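With one protein chain withheld, the remaining protein chains of the complex are depicted in position.
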Amino acid sequence: MNEILWISLEALIKAIIILSLLLLSAAISVYLERKLSAWIQLRIGPNRVGPFGLLQPIVDVVKLIMKEDIVPNGANKFLHGLAPVISLAVAIMVWAVIPVADPIKIGDHIIQMGISPNADIGILFILAMTSVGVYGIALAGWSSNNKYSLLGGLRSSAQMISYELSMGLAILSIILISGSFSLSDIVNQQFSHWGGFRWNIFIQPLGFLIFLTTAFAETNRAPFDLPEAEQELVSGYNTEYSGMRFGMFFLAEYANMATSSAIITLLYLGGWTLPFAPSAIGLEQGTWILGLVQFVIFAIKIYLLVMFFIWVRWTVPRFRYDQLMRLGWKVLLPLALLNLILTSFGVLFINH
Amino acid sequence: MLELYLPIIVMVVLGVVVALVFLALSMWLGSRRATPLKTTTYESGVEPVKTARERFSVKFYMVAVSFIVFDIEVVFLYPWAIQAGTLGIIPFIAMIVFIIILFAGYYYELKKGGFEWD
Partner (left out) sequence: MNTFQIVFYLFALIVIISAMGVVFSRKLMYSAFSLLFTFFGVAGIYALLNADFLAVVQIMIYVGGILVLIIFGVMLTTKITDVDMISGKTGKWVYLGASIVSLSVLTLLLYMFNTVNWNLPGATAIYHDSSLDALGTVLLTKYVLTFLVAAILLLIAFIGAALIARKGN
């Protein structure tokens, strides 16, 4: 009983730290999006609150909390409230299996840098949670009693389940190579060959492209932002949301962007590993300084990807729905299967 | 086992709690001045016509049906993928046969036009 209490306590502390970092990173992403889009469009962007407008996201959240929560006529009150809760909760839960650095040692204790990075199920848990995320949006669309919302929610759920398949197949190829579902194992696998540079992007270029595309689709980001296509659907599934309920969808979207970037980094870009052995710059395995350095590297990679997400959004036009479905079912799915078969042949020849 | 899954449960609970706290905060702090006009659903500035919960295209439903079949296939592939390096040649051939059988189904639906979104 006592041991269980300690495990839960440790998990709770780590969970709160990771949660704060996640919410912080969502705020940073919002700021980055506004600033980068402004630069792309030759505007200045937020610059009033704090130095360079850095405090803008915090002010936004406070404003959203103080705003009125409007539940429209004929809406299903319970489900209307439940939908943003599902969206945000799922965006947070995914981090239960994502590690941020190598485990560190304090005294005799080995502390995992992540909530439960060694769980065998690892990446499968993320896939499962992604499939739950569909409900937040589908529910929001249905419960609002608004035609635009319903269309947005439907489009989104069909889009997400279509692209989930290719995502699963791309992940399968990675699992074939690493022989493990655990994200720490996948990262260590990449680090242990070719002098720390056997990143999966080099041996799985096609898989990387497929995964990147599906990550855009799963996060409902442009060019896959049909669920909230402003020109046709006003604001899609969240048309009838205001105040912090809208804010929760907003937070979830930006948290998901950071999460997707983290997963891409872990699966394809070597995760938190340094490009050389840590001992080369005098850092020992298991010290907290190394853990910190690795975390910083991980964060830098995540933010480069987040900026890529933003850059794409303000550069590429939106797909039409039939194009989206064709891309998902007729291009990505066969390509992902092909990639899987090629990878399995490769693994077979290397092992035998 | 427990030390691996208990933290996940903690995180799941925390995620739900935080989301509920946000919801409660906005209910508690937000202003409340709903008027009948304010709570009408948005329909490009005109009076909403009928209910929004109308029937929609069956194509969405068909996407879900195709998805389930493929999803089950992918789930079968996971236990294989994790052992593929050690299992040897015969399980490998079995898996290729499995994929080919399912690809036949995919090809059939493709030719039948199941993935067209007219």
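Per-chain residue numbering starts at 1, and chain names A and B are given in the order in which the chains are listed.
The rule is short, and it goes like this: contacts are C-beta pairs under 8 Å (C-beta built on N, C-alpha and C of every residue); 3 or more make two chains touch, one makes a residue touch a chain.
Bear in mind the structure is a predicted one, so any value in this text is a computation, not a measurement.
Participant: May I ask which residue of A:Leu23, A:Ile70 or A:Val134 touches the chain that does not appear here?
Facilitator: Considering all chains, including the one not shown, the answer is A:Val134.
Participant: Looking at A:Gln56, A:Ser157, A:Thr214 or A:Thr259, which makes contact with the chain not pictured?
Facilitator: A:Ser157
Participant: Residues of chain A in contact with the chain that isn't shown?
Facilitator: 1, 4, 76, 79, 82, 119-121, 124-125, 127-132, 134-135, 138-139, 142, 154, 157, 161, 164, 181
Participant: Write the list of chain B residues that the hidden chain touches.
Facilitator: Residue positions of chain B that touch the missing chain: 1-2, 5, 53-56, 58, 60-62, 64-69, 71-73, 75-76, 78-83, 87, 90-91, 94-95, 97-98, 101-102, 104-106, 108-109, 112-114.
By our rule, only the chains that are shown with their structure count from here on.
Participant: Can you tell me which positions in chain A touch chain B when the two form their complex?
Facilitator: By the definition above, chain A touches chain B via 4, 7-8, 10-12, 14-16, 18-19, 64-75, 81, 84-86, 88-93, 95-97, 115-116, 118-120, 124-125, 142, 144-151, 154, 157-158, 161-162, 164-165, 168-169, 172, 175-176, 179-181, 234, 239-240, 243-245, 247-248, 251, 321-322, 325-326, 329-330, 333-334, 337, 340-341, 344, 347-348, 351-352.
Participant: Touching residues of chain B toward chain A in the complex: what are they?
Facilitator: Residues of chain B touching chain A: 2-8, 10-12, 14-16, 18-20, 22-23, 25-27, 29-34, 36, 38-44, 48, 51-54, 56, 60, 63-64, 66-67, 70-71, 74, 77-78, 81-86, 88-89, 92, 95-96, 99, 103, 106, 110, 115-118.
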